Structures are given as structure tokens and as C-alpha cells.
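Only a single protein chain was left out; the remaining protein chains are all shown in position.
Up next is subunit A:
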Amino acid sequence: MDTRIYVDHGATTPTDPRVVEAMLPFFTEQFGNASSIHQFGQDARAAVDRSREVIASALGASPAEIVFTSGATEADNFAVLGAAWANEARGRHLIASPVEHHAVLEPLRFLQSRGFDVTYLPVDRDGRVDPDDVRAAIRPDTVLISVMHANNEIGTLEPVAEIGRLAREGGILMHTDATQSVGLLPVHVDALSVDLLSMSAHKRYGPKGVGALYVRKGSNVARIQHGGSHERNRRAGTENVPAIVGFGVAIRIAMECMHEEAVRLRRLRDRLIQGLVRLDGAHLNGHPVERLPGNVNLSFEGADSESILLALDFQGVAASSGSACTSGSLEPSHVLSAIGLPPEIAAGTIRLTLGRWNTDEDVDQLLTVVPEVIENLRAASAGRPRRAVPQRAAQRSGR
């Protein structure tokens, strides 16, 4: 029996067997190019359109508003660069939170190097944006506001709906990266007042290599991948049919039991948080309540992330220090810096992200293994000078 525990669902998820099963015929029998006019092509096209309908309906959108991409990174780049290029004549100012994924931050930096002006909003110590700050940042030349729906590292949910209303009033495009939340929390494009929304399949038990951008009808967004006339001329390249089929099925499955699953994950999450935060020198990062159902992000004083992760891996627990995308980096995460976590505390951060197949037994085991690992690491480094704990960080451990 496999006793290993995978709690890195924020990085990627195992593909649901039902998703794999749905994908397989599109490799073996219905392998056509969706642009071909014969039956193979039509079958592929019909399958792509079925997925488009499922995903549109999950978001409260219409199918024509869904553009399939190679993943959330492309969708984020598409939203930011596409909105900026298409509306350049109207203005060159953009607003974003500082805790966005790098797939949003990097294109913003690129635009800054091309003379665009970007306002990065302040966030509170939970990583939340205050809509009043958005209101204050809006200028006549603002063309895009990008604030993520749920943070990938600390799980904090942002007040996207309120910000979206401000954007709507100002006639400004609103983008949200909902990669971590689609299929886990209600994500409705009208309720959120968003014009652009990025998503990914592999965070929701679908395949890697496929994502989508919701583009509200009438929004002015330039395409970024040119070539053939695929995706209504918005994204060139032969459609990744099996992955798109898998994406649709993954979202359908997630939507079927979304509320029950969210309740279950919140319960597991809160058990884990309550059990671990009481450890000496432990701090919870992110909002205690307004957070993703499966997300636990904790910093442990006197232990460093990489040692904790390696020790956990040795014990059969797969976790992460934050975003998988920057796991090779020794710099403190930009999210932890933005919430004002001192670097010496940030250095001991781990993220445990629960998912569909985690159980109460997994949580029991984590509540045994994690404290042991932390204690052993601290014991091993005992004798070395203790690091001073700043006052603010010490207060955080109270929750």
C-alpha cells in the first residue's frame, strides 16, 4: 500500500482517472485535427466545443468567450499583454496586486520596460488588497486592473467582485487569475464583474499543457500567438484536442461536487492549521478564513524550508515551500515579502495543499510527522546562535 501523502495540489494534481479515460479515445480513435473538414476533424471539433460549453457554463459565460491556451501562464500573458497592446491608444497605465503569480508580474514588467506605467497596490498582512486603494489608483489612462482570485502561495482570497465593480464603473478591463480557485470555489464572471479570467486544467485534476482565458464579449484584447485561424482567430495552433477534452471533464467533475468538496477540504485544512500553528514558533500565513479550502501555509522559526521539505519527502510527504514555479530560487517569495514577513521567518515556510484524495488519516499522519521533522531540524541546528524574532512576527503566531 502506498502510504505516501501528496499535499502539493497547489503545484499540480494527479489526473482524475475519469479524465484520463475520457482523453484516451482522442489519442487512439478520434485523433483528427480539429481544423480538418472530414469526419475525423469534425469529431475533434465537436469534442473541443463540448469542453468549451462545459467550461463556459462553469463560469457563467458563453462558449464563444472561452479561448483555449497551452496553460495558465499563456492565459495570463495573453490577458495582460493582449489588453495592453489593444488599448494602448486609450492609455498606458495598469494596476495590479504585488502578490500576483509571476505569469502576471513578468508581462507587467515587460510592459514597464516598454514605457507602460504599472501601479502595484498595497496588501495587508494577509495579502489582501483594499478596494479603496484600487479606487485611489485608477487614472483616466488606466486600461487594465489585474487582481488574482486566490493566491497560490498563501491561499488568501481577494475581493475581486468589489474591484471588478470599480473597474466596470471606470470602463477599465478587469482580469483575474483564477487558476487556483476554478472548480473549487464559485467563480462566476458576472458576479465577479471580470472581463478576463485565466484558468488551468492541471490544478483541478485535469492534464498539464492546457488552460483557457475567458474573454468577455466585446472586450478589446489583442492575440499574442499568431498563425492559423484557430480559436476564432484568437489563438493560433492546432488544438490540443485530448487535453481540451480532459480539461472539460475535469471541470465537470469538479463542479458536480464543488460545495461538498470545499466543505470537506476546509475541515481538513482547519484541523491541520489548528494542530500545527500551536507549535512553538509557528506562524500561519494568509487570511485565516478568507482562504482557499485546501491551503495551509506556515512558517517555522529556526528551520529552513528546504530542509523541512527534504525531511518530509523522506517521510513520504510531498509538500512545497510556496510556489513550485520558483522552488529552485533561494530568494524569499515575493508574496511573503509583500505581506511583510521578515526574511528569517519566510525562510522557514512550507505550503501544504490538500486535495481530492487526502483523508483525515493523512491529516493525522501530517500532525505527527510535521512536528517531528521541525523538532529534529531544530535540535540538529541547536548550538548555532538563535535568530532574533521580530516583534511583529511574534504577534502573528497568535492566530
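Heads up, the rule we're going with is that a contact is a pair of C-beta atoms (placed from the backbone, for glycine too) under 8 Å apart; a residue touches a chain by one contact, two chains touch by 3 or more; residues count from 1.
Rule of thumb we're sticking to: contacts and distances are computed from a predicted model.
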Candidate names "NADH-quinone oxidoreductase subunit M", "Sugar ABC transporter ATP-binding protein", "Gluconate 2-dehydrogenase subunit 3" or "cysteine desulfurase"; UniProt protein name, chain not shown: "cysteine desulfurase"
Which of A:191, A:310 or A:380 contacts the chain that the document leaves out: A:310
Pick out which of A:186, A:209 or A:340 touches the chain that's been left out of the picture. A:209
Check the options A:3, A:238, A:274 or A:359 and report the residue that touches the missing chain. A:238
Absent chain, residues of subunit A that touch it: 4, 6, 8, 11-15, 17, 19-20, 23-24, 27-28, 31-33, 35-41, 70-74, 76-77, 101-107, 109-110, 200, 202, 207-210, 224-230, 236-243, 306, 309-310, 312-313, 317-321, 324-329
